[in-house]
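Data first, discussion second: the structure below is written as structure tokens.
Here we show just some of the chains, and they stay where they sit in the whole.
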Amino acid sequence: MSVQEPIEYRDACPQVRAVFDDIKRTRQVDDVNNFWKYLAHDPVTLKRTWESIKEIMAPGALDAVTKEMIYLAVSVTNGCAYCIASHGAAARKAGMSGQMFAELMAVVGMANETNRLANGYRVPIDAAFAR
Amino acid sequence: MSVQEPIEYRDACPQVRAVFDDIKRTRQVDDVNNFWKYLAHDPVTLKRTWESIKEIMAPGALDAVTKEMIYLAVSVTNGCAYCIASHGAAARKAGMSGQMFAELMAVVGMANETNRLANGYRVPIDAAFAR
């Protein structure tokens, strides 16, 4: 078993090609990202993940650029280099300007700081915010 | 030394009261949250943190509700119960509806999932996203 190699469209089975086609059509791109080419080693997970992403990232009460920025904020928090690169690109494609990115990063940095200040000072939840 | 007790306004030194006054004025509230009452044990950090938050969270290229939602997304990712409670409240106060919250949570969940799929499948960054 080797997941070392990405699965290219030309080498993919029909089940995988169907997902690749839908990604390319939905995103208006000629080829899918590496993420999908590696996930294609598990066609069931590939399909479930894509169907979920499609549903979750479609514009709704939150627009596309806001959703991509939230995705980027999580990826930056977790330090996932791949996702930071790919979702940074997706966010810019969806309309994130340099200034928006700068402000997002400032919030992400500060939130990661105050989360730990709240931890270390053992701050109890205010009654006003009780579940 | 005991950081077990929150510092209430009435017991605070002038340095701390000055910060509490500014928080209350800026946020239009009668009292500050527990977070500030515990951080007040270190007046220098209290002031620096508040000044940073004020600068970072002011509406800019991103509006206030978007900034609060990003803050919430990070807090949910890190599992900080205090921050989830307080920033959830702040986001709702800034205009986050139930539907917006639901969509934010769906994105946060999915991003935490695909970050790990990218890790485990050791996906290389696409040339198109190279630094």
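Each chain gets a letter, A and B, in the order it is written, and its residues are counted from 1.
Keep this in mind: contacts are C-beta pairs under 8 Å (C-beta built on N, C-alpha and C of every residue); 3 or more make two chains touch, one makes a residue touch a chain.
The structure displayed is predicted, hence computed values, not measured ones.
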{"item": "Homo-oligomer size of the whole complex, from 2 visible chains", "value": "6"}
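One rule holds for everything that comes next: only the chains that are shown with their structure count from here on.
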{"item": "Inter-chain centre distance, chain A versus chain B - centres from mean C-alpha coordinates, in Å", "value": "21"}
{"item": "Residues on chain B engaged by chain A in the complex (per definition of touch)", "value": "3-4, 33-35, 38-39, 41, 45, 49, 52-53, 56-57, 60-62, 66-67, 69-71, 73-75, 77-78, 80-83, 85-89, 97, 99-100, 102-104, 106-108, 110-115, 117-119, 121-126, 128-131"}
